[in-house]
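Questions regarding the structure given below will be posed in turn.
Heads up, one of the protein chains got dropped from this complex, but the rest are sitting where they should.
Chain IDs A and B follow the sequence of writing; residue 1 opens each chain.
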Amino acid sequence: MGEELRLPIAADVDVVEARQQGRALAAVAGFSSGEQTVIAAAISEIARNILMYAKRGEITLSLVQNGDRQGVSIIASDQGPGIPDIDRAMQYGYSTSHGVGAGLPGAKRLMDEFAVDSVVGRGTTITMKKWRRTI
Amino acid sequence: MDTKKSMSVSTRASEASALSESSAGLLRELVAHLRQNRTQLREEWARRITRAELLTAMTEEEIFAEATAVYDNYVEALETGTFEALQAYSRRLSERIIPRGVETDEVVGIVLLLRDVLARSLFTKYQDNVEKLNRILDSYEPAANRIANTVAVGFVEERERIIRQQQEAIRELSTPVLQVRERLLILPIIGVIDPQRARQLTEQLLRAIRANRAKVVVIDVTGVAAMDSGVANHLVQTVEASRLLGATVIVTGLSPEIAQTLVTIGVDLSEMATVGDLQGGIEEAERLLADRAALPGPQAGREPGTELNR
Partner (left out) sequence: MEVPILRQGQYLIASIQSALTDADLSHLREALIAQVGRSRCRGVIVDVTALDVMDSFAVRTLRDIAHMARLRGAETVIVGIQPDVAFAMVQLGLTLKGVATVLDLEEGLAFLNRRTEERFLETKPKRPSDRG
């Protein structure tokens, strides 16, 4: 389970690349086509967030295992301005820039695990995971 | 017994370590004994299995073959004190014998029989030295019980995994979406809906809408006993997703309880087209299909709810 894929996010096209890679990884993990789309959408939101608030950052994709459950892990990190009020940012509809996007709250709804670690002035790391039941 | 008690009361550190050393030594002696007498103990065990009428689904040759592997794994677990290998073996064994119709009580039964066969052989061997027998049993019993537990749990887990797998396969095969007539689909939902099944139903419905180019879908929830807010939310999502594919959804069979759940989670029932029963829903659907101008209404600003709710 050590393999991970690190993708730079610095431009528009990187967002597309990140979600396509995410979809491919989800397929390897055995997620259904519908779930692959959900994962790709969550990645798209998070990647765009990086572009908009931090201008550049990185997304790390990897497969994870927990007992008999398999899943994907997505870590989005940047060294941007950070999120001053995480609770408020997580309220659906709130955003500080251009009023764009379901962003964080939207991605959280799609994933099983979602954690935001942010320090103002230092940057933000978002870790999210989706699990699939290995039957 | 008294000797043993007074021993444990007066034990000092050095004696304690001597005791544990000798208990390791006893374990080695025990394992050696089990290995030396492997053949006859294994046969004794197989005989007892047959006498107890266990594993009737298997032939004698099969029982003997599995018995050998179980015996060796058993002794190995005793020797190493670790149980991962045994658990893995138990699951593999279960995978083999469950399709043959072997039941949980049989598996537990044969492991307990082996435990007893081995215990009795210890009684026989150490019958002249009660103190030693007791010390050996002190080593043997906890380990033997742990082994029985490990094997049984492995079996049960494997069984559950197989059942889940079969259920999933059945769900994949079954097509709950019915095409009644051209461009009209019915999805009757029955029973208890867990989140996974709900997701599956929605995916199947959306695919059916596209494959059949359906314009109207009737989702009947008469058969759903109770709906928690999670599933209710899911129903709303299904209705919205269907609209994105250009299909109007009519929900039928909403009990007052379910309607209440929907209202509680914030669903505006005047936005959801509902009809009392399935028959009424189908009739309404056919009316909509006949009057093409009414479809697709919702997205362009015309809500069917006000026309259809009754």
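What we mean here is this: a contact is a pair of C-beta atoms (placed from the backbone, for glycine too) under 8 Å apart; a residue touches a chain by one contact, two chains touch by 3 or more.
Note that the coordinates shown come from a computational prediction; the quantities given were computed from them, not determined experimentally.
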item	value
Among B:151, B:206 or B:278, the residue in touch with the chain that has been omitted	B:206
Per the touch definition above, residue among B:60, B:141, B:240 or B:257 touching the missing chain	B:240
Listed residues A:37, A:60 or A:127, member touching the removed chain	A:37
Residues belonging to chain B that touch the chain removed from view	202-203, 206-207, 209-210, 213, 237, 240-247, 292-293, 296, 299-301
Residue numbers in chain A that touch the chain omitted from display	12-13, 15-16, 19-20, 23, 33-34, 36-38, 40-41, 44-45, 48, 92, 100-103, 105-106, 109-110
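Assume only the chains that are shown with their structure count from here on.
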item	value
Whole-Å gap separating chain A and chain B, where each centre is the average of the chain's CA atoms	31
Chain B to chain A touching residues, read off their complex	161, 164-165, 168, 196, 199, 203
Complex interface listing, chain A residues touching chain B	32, 34, 68, 133, 135
